[in-house]
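Take this structure first; my questions come after.
Only a portion of the chains appears, each positioned as in the full assembly.
Note that the chains are named A and B in the order they appear, and that numbering of residues resets to 1 at the start of each chain.
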Amino acid sequence: MSVKSYDFHVDTKGYCDIVDVSTQVQELVRKSALTNGIVTVFIPGSTASVTTVEFESGLLSDLQNAFDRLVPAELEYAHDARWGDGNGFSHVRAALIKASLSIPFSDGSLNLGHWQQIVVIDFDNRPRKRRVLVQVMGE
Amino acid sequence: MSVKSYDFHVDTKGYCDIVDVSTQVQELVRKSALTNGIVTVFIPGSTASVTTVEFESGLLSDLQNAFDRLVPAELEYAHDARWGDGNGFSHVRAALIKASLSIPFSDGSLNLGHWQQIVVIDFDNRPRKRRVLVQVMGE
């Protein structure tokens, strides 16, 4: 058993930009040379999240519409009144979807479904360079 | 320290069917013969999720109503316009609740509360046979 820690960066457009990071995560699992275990994908920061989706453009827009309905950017946020960076809605969305996801892998391969990709969703209100942590634990 | 990988299948009715899988997960933790660690429950696929609830019929219907309000099936989804399978709402719900959950165990027992069960929620719009992955890691 052992643990390997990696990171990589993704450039996002912000505003609910959804970025497929499955390839990067799978490559780091391979690089770890571990065969069975879990990989934890984690975003340091409080305006982005990690989840899995079927990565196709229709669904990406459906998901963005859902966030616009559930946590609208146009409401008044006390965070904005206090700090003036206008991204209160981004913080709320990220708190709901959370910054962490753990995925099992076997024989060196992520146990994802065929139509299931790991995505980083950047809820912030500007483009960001996001650091993504990938910790591989197993044997 | 070691890792053990298992799976099992559950038959669901789809349409926000909520299935208690606590017994299966607990039995696999026992089977692993590991005493302390975490078990990760993961659904390969993008229209189902894992969480914990108090498994009683009133709450199950409350939760189903909440999903109907938050991500209605009746809206138009770009995923459906593109792929015609009519389950855009299922994908959006699953992306929000996510496919993974990690639960600590001690002395071979899951550290759940007395009124807390592990559930798979199948958001798809048809009955499904769902494969549930259970990865036990610990010592």
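Methods note: a residue touches a chain if its C-beta (ideal position, glycine included) is under 8 Å from a C-beta of that chain, and two chains touch if they have at least 3 such contacts.
Remember, predicted model here, so these are calculated numbers, not experimental data.
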Original post:
Which copy number describes the whole complex, given 2 displayed chains of the same sequence?
Top reply: 3
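Basically, only the chains that are shown with their structure count from here on.
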Original post:
For the sequence-identical pair chain A and chain B, what is the superposition rotation angle on Cα atoms, to the nearest 5 degrees?
Top reply: 120
**OP:** With chain centres taken as the means of their Cα atoms, state the distance from chain A to chain B in Å.
**Re:** 19
Original post:
If you look only at chain A, which of its residues touch chain B in the complex?
Top reply: 1, 36-38, 51-54, 56-59, 61-63, 66, 70, 96-98, 101-104, 106, 111-113, 115-116, 137-139
Original post:
Which part of chain B faces chain A closely enough to touch in the complex?
Top reply: 1-3, 5, 40, 42-46, 70-71, 77-83, 88, 91-92, 94-96, 98-100, 102, 133, 135, 137
